[in-house]
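So the structure is just underneath, and the comments pick up after that.
One chain of protein is taken out of this complex; the other chains stay put.
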Amino acid sequence: MSKFLENLDKIDRRYIFLIIAIVVMLPLIFPLGLPVEPTNLTIDAFDAVNKIPKDDKVLVSFDYGPSTKPEIHPMAIAVLRHLFTNGNRVIITCLWPDGLFMARDALEQVAHKEFDLKYGVDYVNLGYRPGNEAVIKGITRSFPANFTVDSKGTEIKKIPLMDGMQSLKDVGFIFSLSAGYPGSKEWVQYASDPLKITSSTGVTSIQVNEILPFVKSEQLNGIVAGMPGAAEYEQLLVKNGIHPTIGTAGKSMDAQSIAHLVIVLFIIIGNISYFAKRKKEKKY
Amino acid sequence: MILKRYIPLAIVFIVGMTMLASWFIPHAPFGAFEIHATQWFDIIASFAMILGALNLLKVHSLKLIHKKLNWQYSLIAILGFFLTLTFGFIMKGGHYLVLTDVGNTPDAVVQEISTELQLKNNVANNLYITPKIEEGIELKKYYYTQNSAIDFKNRLENVGAIAEVKEVVWGSHLQADNTFFSWLFRNIFTSLSATMFALLAFFVASASYRAFKVRNMEATILLVAGVIIMIGRVPLGVFITNWIPKDSFFSFLRLEILQEWIYQFPNAAGARAIMIGIGLGIVGTSLRVILGIEKSFLGEK
Partner (left out) sequence: MSFGNILGAWVTVFLTLAILSYLYKDNPFYKIAEHLYVGVSAAYWGTIAFWNQVWPNLFGRLWPHIDNPESLNGFNKFWYKLYNGFHWLNGSMFPENGIPGDQTQNLWYIVALFLGLFMLARLIPSINWLGRWSLAYVVGMAAGLRIFGFMSSNVIAQIHGSILPLWGHGLGSALNNLVLIVGTVSGLFFFFFSVEHKGIFGKISRVGIYFLMISFGASFGFAIMGRISLLIGRFNKLIEYSSSQYGYATFILLAVMVITLLVLNIGKKEEEVE
């Protein structure tokens, strides 16, 4: 028995890969229906979006790409649904080049198909500009200088929603959908903090700890953390009657849960093997 | 020496100090400087991206020319490179129709458009058609090839309408519907990029099994905190400790409550300490760079 325990960590890692693949795949095909409970910081983000005055323009920044789409895209869809349901007008910017495509997909699904909104009046996609935080710094001074045309090549002065928009100071709320650099941190450092604009954010799970101090010091109102956070936000939309069903994040939580459990079991088994080896070493 | 060292150091000093001053002085010339300086930064950053692309082409071309190990794969890289450039600068796609005249049988025209654009209820004043006939009605269905667009145009002309075939403008072809570039992004770039990152899930599981050993107190704390967060943040955590009543004294043992407390308090404290440390480090390094003490970006010590 002890030899078996000692040899446990010599198992070919491909078996571990196979187990992970199975435990992630099966709940996606055969859902368990585990309930999602919203946590406090997601509720704070939801409430912050809920409180935006209807006349305020909201800037939503798509700072993620296809590599982090499963985590951030569901929350992008959920937040847009929330904003459009409340009647807010939305300005989209992208600090990542891939964000352009993510924004287009999200707007196609929500603004076009669900809400039948008018481009240029209810929402506008200004597109991507390279330069990272310099872009944010630039638009705190002047929108037209940095975004002369939108993502479709239309001049900014011809877009009704951008009428009177000189700089970021004319925006009432910033929501950053962030997967790394540049992202939420830069929006806080160069926009929200200096201009005192109310902001919130949705980030990848990996970025959560980096952004959490901003939330605790009230520089950001709440945080939607990774796919579980997106699932919680979707649940809040359902609970508040804004949308009838949960989205892709909520449906993926079963797979997420089982995978986490299996990884914890792996850690425990690995440590059992380690302690068995240590016991043997101490004995001899 | 002057050109290679002192001028760059002077540029760093002047630009850095002016940028710093513009934080505090919004008036001219600092305000205007900031607007255009950030634009210049963005432009140079764009050229840096182009440099990266060209450098990659150079590396793989040399590998191909000198027939180094696995040179065949470098050919794949170069083909992928030129395919993307072709879709970005030569082959656009994204053809669409602009209706300039509905003719004498508007119902038939509406029927034809509704079928092609798959509109609901065969209604013409749908969000896909914007009225303003004097400018032409842009029919929002895009085609990869001009021939497909011309096919639809011919069908409209058969029912008496007049339409023009147009292409999306350069710039918007990057993400418009049914352009070659957006096809490449969605099907090649996205799948490769996303799967590369998804691979890490397997390696992280394997690493957790093999390398995460409880050797001392610190590792134990790390492990316990990690496990509670991992289980507590997903629905399974709620399910496991659902039997503990929420309003009882022991409610703090419910996984979702325990993980929330760890997440918002001790974890946040550690994260804050790290953030302040990093912040001070960045401020110090930035000052050293501006003052020319730190010259590593020039390749010097």
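Labels for the chains are A and B, by order of writing; each one numbers its residues from 1.
Here is the rule we go by: contacts are C-beta pairs under 8 Å (C-beta built on N, C-alpha and C of every residue); 3 or more make two chains touch, one makes a residue touch a chain.
Just so it is clear, the structure is predicted and the values come from calculations on it, not from any experiment.
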Of B:98, B:117, B:165 or B:289, the one touching the omitted chain in the full complex: B:289
Touch with the omitted chain, as defined above, among A:161, A:236, A:255 or A:276: A:255
Residue ranges of chain A at the interface with the undisplayed chain: 14, 17, 20, 24-25, 28-29, 67-71, 97, 100, 127-131, 133-134, 137, 144, 146, 148-149, 153, 155-157, 185-186, 188-190, 193-194, 204-206, 208-209, 213-214, 216-219, 225-228, 248, 252, 255-256, 259-260, 263
Where the missing chain touches chain B, by residue: 3-4, 7-9, 11-20, 22-23, 36-58, 60, 70, 73-74, 76-85, 88-89, 144, 169-171, 174, 178, 181, 183-202, 204-205, 208, 217-219, 221-230, 233-234, 261-280, 282-283, 285-287, 289-290, 297-298
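Keep this in mind: only the chains that are shown with their structure count from here on.
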Inter-centroid spacing, chain B versus chain A (mean Cα positions, whole Å): 13
Complex interface listing, chain A residues touching chain B: 9, 13, 16-17, 20-21, 24, 34-37, 39-41, 65-70, 98, 100-101, 104, 112, 116, 118, 129-132, 134-135, 137-138, 141-142, 145-146, 149, 151-153, 209-210, 212-213, 216-217, 225, 228, 253-254, 256-264, 266-267, 269-271, 274
Chain A contact footprint on chain B (complex, rising order): 31, 34-36, 38-39, 41-42, 45-46, 49, 127, 168-172, 174-176, 182, 185-186, 189-191, 193-194, 196-197, 201-202, 204-206, 208-210, 212-214, 223, 227, 230-231, 233-239, 256, 260, 263-264, 267-268, 271-272, 275
